[in-house]
Structures are given as C-alpha cells and as structure tokens.
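One structure is given below, encoded as structure tokens.
The other protein chains are all here in position, but one chain of the complex has been omitted.
Presenting chain A:
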Amino acid sequence: MAWDWQVFCEDTLDRTVVQGCFGKGGDITYMDWMLSAWGWTVSVSLLALVLALIVGGIIGVLRTLPDSPWLVRFGNAWVELFRNIPLLVQIFLWYHVVPALVPAMKSVPGFVLVVLALGFFTSARIAEQVRSGLQSLPRGQRYAGMAVGFTTWQTYRYVLLPMGLRIIIPPLTSETMNIFKNSSVAFAVSVTELTMFAMQAQEETGRGIEVYLAVTGLYVVSAFTINRLMAWIEKRARVPGMISASSAGGH
C-alpha cells in the first residue's frame, strides 16, 4: 500500500497541506494536534506516576508495620479495592458515579479524575511490590534496627527501606512503563490524549495506518524513556554484593 505521511501536515479544517507541517495563526495541523495529544498523555502519566509512587509507598509500608493491625488492615483493603476493579471501570466510577454521590466533585475536570484513577490503581500494585520487597528482607534486619535503639520510623528509614526499595526496582520499572500504556483509558473521559487523537484523526483523514503507526511510535518512545531512566536509577542505586548485582548472587 502507498504511504501518505503528508497527512500530518494537513490542516484539520480544510485538509490542505501546510508548509512546514505546523499551523500558523491559530490554524492547527494534525501534527500540532498529535504533539498536543502526546503532551496530555505524558502529563497524565507522569502525574499519576508521582501519585502512585507516593501513595503506593505509604500503603506498602503500612502493610508491613509490626504493631498496628488496623493500619495493616487499611492497607490491605486499599490494595484489594483498587486491584480488583478493572481500570476502565474505575475511570467511569470517578467520572460518573463519584460526582453523583459527592456534588463537589462535579466541577473537577476529567484530567484530574484520570490522574486520581490511574494513580490510585497503580498505587495498589506498587504497594504490593513495596510490601513484598520489605517482607523479603531477612527478619534479622528489623531486629538489628531495634537492637540499636531505632524507632520504627528510623528502622524503616535507615535499614529496611533502602534495602527493600532497591530490590523492587525491576518490577517498578514495569509499573512505570505500564502507566504510560494505561493512560490510554483517559480518552474515555474526554482527555484529548494520543488514543483519542488516533481514533479521531483516522476517521477524519482515512489514513488510519499512518496515524496508528505514529501514535504507536510515541507510546514506545514515552515508555522506553521511562525504562531507560529507571535502568539508570537501578544502576546508580546498586550496592555491590546486594541483589541488583544480579549474577553475583546476593541475599
């Protein structure tokens, strides 16, 4: 089949090819539109990622606390709640159901709701990884902290978390990449991100293959950038002789 990459240089109103591919004076080409859509995808993903890391980290730690059964139960409930409902359903719950119950939520833009939905959904998965990371540490580490007179906070801060978080960097890498891919559900609540652009632009131009290929490329670039970033962090955070040193065989 014949490629027609010119399609990205077309104006979105009259579909004439614009010189230089970017519209001037308020005109918008498909290229402009796609880059703006990419911006939305990246913003949704990064904000959700920040939220997921913070909440997931806290919940994950709560679930390993030794003497706080209610906090542990709360953490468990959180994980089960957000892990057992499909992401798309959660988006709809945030968008249509929550505002019906809490009228104040009506004025919250869809963008914020998607960040909350995606962030909390991923926080449950990250919490699970944080918990397993902490629990995979030998019990003696916690006792060592207690033996030198650390408070629980200090034990976590200086002994458990530095070890536990290092262990889970590889699965965390998958999770950060997933956020980019999962952000495609945002189109369901009218955030004009890449998936929505793809569906709309292919209907308007009839050049679906080019549009989907370009969008796929942008998703790959976004997710792979995060992947490389995490790989860099993994390398910088490596402690010789510990787990991440891989083949050398640590604990």
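Simple rule for what comes next: a contact is a pair of C-beta atoms (placed from the backbone, for glycine too) under 8 Å apart; a residue touches a chain by one contact, two chains touch by 3 or more; residues count from 1.
Here is the rule we use: contacts and distances are computed from a predicted model.
A chain of the complex is left out here; the name its UniProt entry carries, from "CRISPR-associated endonuclease Cas2", "Amino acid ABC transporter substrate-binding protein", "Cysteine desulfurase NifS" or "Pyruvate dehydrogenase E1 component subunit alpha", is "Amino acid ABC transporter substrate-binding protein". The chain that is not drawn here is touched, among residues A:G39, A:P138, A:G206 or A:G241, by A:G206. Along chain A, the points of touch with the absent chain fall at residues 12-13, 96, 99-100, 106, 110, 187-188, 190, 192, 196, 199-200, 202-204, 206, 208-209, 211-212.
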